[in-house]
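A single protein chain has been omitted; all remaining protein chains appear in their positions.
Take a look at chain A:
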Amino acid sequence: MAASISGLLKPWTPRVLLVRWSRYNPYYLEPEVRKEAYSRPESELSAEEKEERELKKLRPIKAATNSTTSSVFNDPVLSKFINMMMEHGQKTLAREIMMQTLENIKRKQVEKYHKATEGQKDGIECNPYVIFHQALENCKPVVALASIQKGGKYYQVPIPLTGHRRRFLAMKWMITECRENKHRRTHMYEKLSQELLAAFEKEGNVIKKKHELHKMAEANRAYAHYRWW
């Protein structure tokens, strides 16, 4: 995201500072971490993939972060969520909380599964990863409001969102909701598991927030043409 501080503008100060941009030259390529990508034989590759491989032999490659693994259990969405939950650089604690959340969800669902009758068993989803991904999907907003100035006044204009922005908003809402709106004495993993299960069933506060945002966007539909991009 660009940050421009128009107050301190001197002729030599760049108007746009690199606040959260990557320091890498765009010449560098992303690393390929998955094991399957390397075990495919020559014959299976299409022409483009062969070109990409040739390119990778010549260009420099960025260093992989600490949290990326070539393990089969690696999940980029989950890693992002853990990074967002992390405070003061305590990745171990954030990861621990996430693991406890997943286990908690699994435990509740497996208990329900074993107690359910034969007919109900198919409807119960026991996989915590599926629940996590589905819950995040259910929480993602489709449109959001942006404050656009026109003729001296600021209007709330509904704008489309990119995939990354939607994912970020869903995760952010989930985490803030668990941190603030729940009882002080419950553990984070307990709060998170309750909220994720509710979001999976399309209930709960985060879904409510998403619906309210959609309603506001619908109400301000008239200003949609103020958007110029």
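Basically, a contact is a pair of C-beta atoms (placed from the backbone, for glycine too) under 8 Å apart; a residue touches a chain by one contact, two chains touch by 3 or more; residues count from 1.
Please note the rule applied: contacts and distances are computed from a predicted model.
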Per UniProt, the name of the complex member that is left out, chosen from "Ribosome biogenesis regulatory protein", "Small ribosomal subunit protein mS29", "Autophagy-related protein 101" or "Septin 12": "Small ribosomal subunit protein mS29"
Message: Out of A:29, A:86, A:126 or A:216, which residue would touch the omitted chain in the full complex?
response: A:126
- line: Among A:30, A:51, A:111 or A:137, contact with the omitted chain is made only by A:111
Field: Interface with the undisplayed chain - residues on chain A
entry: 71-73, 98-100, 102-103, 106-107, 110-111, 113-115, 126-129
